[in-house]
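Please find one structure pasted underneath; my questions will follow.
A selection of the complex's chains, in situ.
Read from first to last, the chains carry the letters A and B; within each, the first residue is number 1.
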Amino acid sequence: MIKVEAVVLRERVETVIDAVEEQTGHVGVTVVEAIGHGRQRGITHEYRGRIFESRFLPKALLTFVVADEIAGTVVDAVADAARSGGESGDGIVWTTPVYNVTHTRTGLRLEAVERV
Amino acid sequence: MTTKELAIAASTVWVIVAAILVMFMQAGFAFLEAGLTRMKNAGHIAAKNVLVLGIASLVYYLVGYGIAFGDGGNGLVGGSGFVPSSETLLAIGASPFSWFGSIPAGAGYMFQVVFAAVSLAIVWGAMAERTKLYVYFLFGVVFTLVYSVVSHWIWHPDGWLFALGMQDFAGSTVVHYQGALAALAGALLLGPRIGKFDEQGKPNAIPGHNMAYVTLGVLILWFGWFGFNPGSTLGVVTGDRVGYFAYVALTTNVAAAAGAIGAVTVSWLVLHKPDLSMMLNGVIAALVAVTAAAGFVAPWAAIVIGLVAGAIAVTGVLLVERIRIDDPIGAVAVHGMAGVWGTLATGIFAVPALAENLATGQGGLWYTGSFHQLGTQALGLLAVGIFTFSASFGALWAMKLAWGIRVEPEVETAGLDVSEHGMWGYPEFYIPVPGGYGTESHGHLLGNGHHHHPMPSPALSEEAA
């Protein structure tokens, strides 16, 4: 199967997941809170008269393990839904092939379970 | 010292202690409100009570005290005692504050100003998490003036409602109902927080962030209320009773207790869960309700008042939400509805003998069968309702037109702490720090320890990709 990983703005997480479900019917995602550093500048804070900037920004890292045939659609769905229309900071998406995808509860291959 | 001086001394000690307890209620509101709102606004919500106390203290010193209790006014407003001098404040029972006969005028200021500050604190509960900062300053001044006028009506012998014999022992109407009226005006003009109601207008829960804070707030308020109600005897002798304030403390305590039990029970039955925040709101509602009644009613009546107020807290919060008003703290229900209930309940349960001893109004419906007192109470509520609501709504509406009273959506989403004050209330939970909470490796500390330890490492293997 294919693992689609995406770094997105935290407030887009649910939008992205909904988009994937709507466009591919795929259900199943794991989300991790992340912080990112990229082309975008960080946030500026003020405390007792000192201005300072954090180079990191809050992001979320999404992992979808999906059937090979829908991977492309998932990538597109994620990229579209994650796009905030803002200046910067929308993140990236990529895929990796994965193997032996086992569904813990049943002990079966995930493909099998999903086919059910 | 003469016995007269000793009586003044004892009364002043009591009134000042009571004032100090009431002042501390600001900490109660700060934590009640911070706990019932979100982490991203916690610093703003808590610290605003310091601002509230600051504004009320100055405005009340400059003009409020004179408006409320100055001699030579009329039924609507006091007529002297503005920016009082030391001499004036050290004097006892003398013009312009001759109404305070058993304590120095300065003690009168201390006791009354903290009430004004409590009323102002209530306002912001329903306006929490979305109001512009300047509004606290500007409306704070306006509301303190409005408050002073109404307290003149009901608590100064020149006041027209006082003359009618309205019974509001420590301010269910003057302090709590008024605060709630302004809070309601604010909530209506601001509109609900982003996400509070969905497209179909179905309300969403926006949980507060710290129930321990809410508990601390409620216990501080319960504590402070022992200054609020018993202190309103303004002295150690009341009519022909020595230490009457102890009795007032007792009615206050049993009512609060009943409020806790009432609210948790109703919440358990109606919501199928003993909701903690509802139980805690129930205590406040009961204290609000018994505030008008504390000196007038029997203990059993105080318990009834508290139980009903507890039920009002739970149902009132749901009701306000049902009509699509977003009141994060429940100020409208807890201070408004319970304040109305307490004011009316006094008209029902006032014990003739106690009313007589307090020389205010007469016995209530329950004892006298007469609707007279209840009618007076209702009239007072009506008058104050019209005056305070329209004054508050008008002022806030004008501010809304002129400069807007609600923060931008992005400010609201990011949170008031970082947007308006430049820093989170809990910086370590918000500033993204890879080093984890509370380490030195903050973004702004770049450049520390960049020394590293080179060492040959294997060439990139060819099979990659």
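Everything below uses one rule, namely that contacts are C-beta pairs under 8 Å (C-beta built on N, C-alpha and C of every residue); 3 or more make two chains touch, one makes a residue touch a chain.
Given the structure is predicted, the values throughout are model-derived calculations rather than measurements.
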Copy-number formula (whole complex, one representative of each chain type shown): A x3, B x3
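By definition in this document, only the chains that are shown with their structure count from here on.
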Sites on chain B touched by chain A in the complex: 413, 418, 421-424, 427, 431-434, 442-444, 446
Residues of chain A touching chain B in the complex: 11, 35, 42-43, 45-47, 50, 52-58
